[in-house]
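Left out: one protein chain. Kept in place: all the others.
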Amino acid sequence: MTGGSQGAGYRPVIGLEVHAQLLTHSKMFCGCDARYSGARPNSHVCPVCLGLPGALPVINRAALEQTLMVATALNCRVPETSRFDRKNYPYPDIPKGYQISQYAAPLGRAGHLDIFHADGPDRVGIIRVHLEEDTGKTMHSVLDGRPVSLVDYNRSGVPLLEIVSEPCIHSPDAARRYFAGLREVLVYLGVNSGDMEEGVLRADVNVSLSRGAHPGAKVEIKNLNSFRAVTRALEFEIDRQAALLEAGGQVAQETRGWDEGQEETVSQRSKEYAEDYRYFPEPDLPALTVSPERVEEIRRTLPELPAARRARYVDSAGLSPYEAEVITQDPALASLFDETLSLQPPGGSKAVANWIMGELLRLLHEAAVPLEASNISPRGLSGLLRLLGDGTITNAQAKIVFARMFETGAEADEIVRREGLAQIADTDELAATVRRVLAENEALVRDYVEKGGKTEGPLIGKVMAATGGRANAALVRELIRSLLSPEATAQ
Amino acid sequence: MTEGILHRSFLDLHELMARREISSVDVTRATLERVQRLDPDVGAYLLVTEEQALAQAVEADRAYAEDRANALTGIPFALKDIISTLGIRTTCGSRILENYVPVYQGQVAGRLLESGAVLIGKTNMDEFAMGSSTEHSGFFPTRNPWDRDRVPGGSSGGSAAAVSAGMAAFALGTDTGGSIRQPASLCGVVGLKPTYGRVSRYGLVAFASSLDQIGPIARSVPEVAAVLGVIAGHDPHDSTTLRAEVPDYRAGLTGEVRGLRIGVPKEYFPDTLESGVAAAVSQGLASLESLGAHLVDISLPMTDAALSCYYIVAPSEAMSNLARYDGVRYGLREQAADVWTLFDRTRERGFGAEVKRRILVGAYALSKGYYEAYYVKALEVRALVQRDFEAAFQQVDVIAGPTSPTTAFRLGERLDDPLSMYLADAFTLPANMAGICGVSVPCGLAGGLPVGLQILGPKLGEQTILRVADAYERSAGFNVLVPPLTFGAPA
Partner (left out) sequence: MSVSREVVERLAEMTRIGLAHAEAEALGRDIEAILAHVSALQEIDTAAVEGAPGAGSDAPLREDVVAASLPVADVLANAPQQADGFFVVPAVFGE
């Protein structure tokens, strides 16, 4: 919370409306490809999503299923009958002059999301989860010296989830945590890519300042598409409202936009009835019936959500909260962790976590690819850990093997065999080498004997150099000690 | 070949074509010539697709030669200009779509063209189907072939007039509140409004989506039954279509009505009913009784309320459906320096007074503060209208009465009084509110003008109402009412 508002005894009251594009193949109400990023303008468009006269919508099953997953994961009540409504407002990128949305009977109601942080969980109430269609895109340009808007309908009709929180958040940071927590859930459920730069996740925030029992006027800030924008816009707005109130002014109930460059909110003048959307039931679509049994089935088959997973990693896998946090950030990483662990003998969790957080994240970062694009599999990582554990390879060699595995996907033992990387753990073979090294380094041997064995380091180094790093260091130490022991030298 | 053949049943024409006694090219050419001769005085067509028609006729004759013809192959027909046709201008009778050419095929147009029927052209209508006289066409009014000073009814007035004057063997209309049955009644032809969901609306430019239904207009009941068999059926593109199987409607025309209970609602015979209409309808009912049917006095207490309800529901949906005509993607565009002025001017110039009236009424009924009192209330009353019919169909098999309270009225007579125009649909629109089926069949003349007998059936009761209409038509001794065409150049 910012200083000004706190000092004056104002309490920010914040709610979020998050819009998330669903990860379906086709659009919400037609068969057009929903993955429009990079496509030619107006190339993913048909009579339905262009709003041609006479075209009619048909509901995408996957969009409905994904919405039910989210509603269930957010602990919402799913009413047996839900319905689409028309939200009427004229805009060039709304091809029908209305958006098919849900108003009176959304798919999910009255849920919550628990957000974990240092002080324990914060519960954010969810008022509703509903399904709608995205709009087209309008870009501003100049044509023949005149300002024009260019309209592309590729995005028109992409399924969009709207998740509305209770106004129960009281700081910009808590708002950001909630937004991030929600993003994590959506990505975990596999219903949203989480790719904020692509605009697949956007938030409208509303904020008012209350003092005591007196609520303040609500200001809505539209279209924030990064965590930073949410935090900064709220901080700015809270300061602005507090300053206004302290100067004896009044906050106008209005919609404001966020100016990313200037880092300030700007009033978007609009007449009150521009917000009169004249909702009514979409007559082109019968109501939806979702049986309680279906909801129960979805609940049963939901994947484990990040919060539960983190708790499990800390409680039963013995990871630190930090390790659990890092690994659960990406559901693919967490799955790799879980599956690798299941192939390991008990007690291996720390080692698995170390490899994922260390080498794997480093290589992914260097290559700038997601885990799916690498060749690391649970089986592969598990094989590597086995070779490391039974002493077949050294830690240094393991890193080399892991890098090869990352590139090629080959099994660890195959890489070791092919590249001759196996550690020399054969006592006879190694003993011969140690004898040779001792014979060639009389001065070091003398020193070793005189100092009562305290200078074995340089000797081990010589042996390692002679074997190209393939020697088992512990075994080398053992051999040196036994070859230079008083009993041995006495012979 | 004489033009006289153009008033024969197309089922006979089909037999003649199958026996190679006439060709589709002959019939098509004769039809086109008749259109050329008569239509300047009637104004049924907005567009005549002569070239395509002749090409299709050639193709139809080939189908007959190769024995792959069906009852509609080679038969000239017309489509109300609200039904989308790929590559053929579809205006909805509106200036705002004056130059709109669909880039996709509507479901029903596609089915007819695939069956080999020959499209003669697109017919005039009240703009966006809003009206009961075809005077609200954005282009010109259509005249009743029985009396050119009178209206053909509407909104499918062009289709009814074209069929009545032998300028098409059959036509499709759309019925939102009576727009097939009322013009069929006023022009002396048979018109069927199917059960809501029986015929796909994909490609039908929406007026009021929960009420609109496409249906056939022809000169006899068996022809209507034949067309319905082709256009009816489930369509995955229209989520409101019914999955019920499509029966052989023609096979159901047994002429048998003995023991059938026909409900006669007292609300359909008010004091204000034109006496000639009352007389003709009563005679029609009497002949059904003489065929062995039982007449049962019933009451449909929600008849008046249905009218009020209709004038909330239909404008509300229309307000939303017509929002897409904004000059951005297709249709008329008025130039302006900013997009909002462009919207305002385009819609100001593109829409006629009746359309504007209904859009504004719809916006009013759905706006904040009025939604509950108007729209929600109307939906509740709509449920009561449905119950009215459900209760009646517990008692009787079909319901019969006048289609329209009057015969064709004079052009201009009701143009300045929207409410009196609305009353023309008082007996037809309850069926749309309830989603049931209804047919209008000619039952004689009053003052030299046709009168229609309306037969209503429960949902998916098409077979029954067609059987009753057909039995009546056979017994009435006139298969076809031919207007005394006192105009047009000599044949």
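In this document, chain identifiers A and B correspond to the written order of the chains, with residue numbering beginning at 1 in each.
One rule holds in what follows: a residue touches a chain if its C-beta (ideal position, glycine included) is under 8 Å from a C-beta of that chain, and two chains touch if they have at least 3 such contacts.
All figures in this text were calculated on a predicted structure; none of them were measured in a lab.
**Q** For the chain left off this view, which of B:Ala171, B:Ala378, B:Leu466 or B:Leu485 is in contact with it?
**A** Only one listed residue reaches the unshown chain, and that is B:Ala378.
**Q** Can you say which of B:Phe10, B:Tyr45 or B:Phe351 touches the chain missing from this structure?
**A** Touching the chain that is not displayed is residue B:Phe351.
**Q** Could you list which residues of chain A touch the chain missing from the display?
**A** Residues of chain A in touch with the missing chain: 24-26, 30-34, 40-47, 50, 58-64, 80-81, 83, 90-92, 105, 138-140, 143, 146-153, 271, 273-274, 276, 278, 281, 285-289.
**Q** Touching the hidden chain in the full complex, which residues of chain B are there? Just list them.
**A** These residues touch the chain not displayed: 99-101, 103-104, 236, 239, 304-305, 308-309, 311-312, 319, 323, 326-333, 336-345, 347-348, 351, 353, 356-357, 359-361, 363-364, 367, 373-374, 377-381, 383-384, 418-419, 422.
The rule is short, and it goes like this: only the chains that are shown with their structure count from here on.
**Q** Under the stated contact criterion, what part of chain B meets chain A in this complex?
**A** It is residues 83-84, 90, 92, 97, 100, 102-104, 106, 201-206, 208-210, 236-240, 316-317, 319-320, 322-324, 326, 328-330, 339, 343, 363, 366-368, 371, 375 of chain B that touch chain A.
**Q** Going by the contact rule set out above, which residues of chain A touch chain B in the complex?
**A** Where chain A meets chain B, its residues are 46-47, 50-59, 86, 88, 90, 92, 95-98, 149, 151, 273, 276, 278-280, 283-286.
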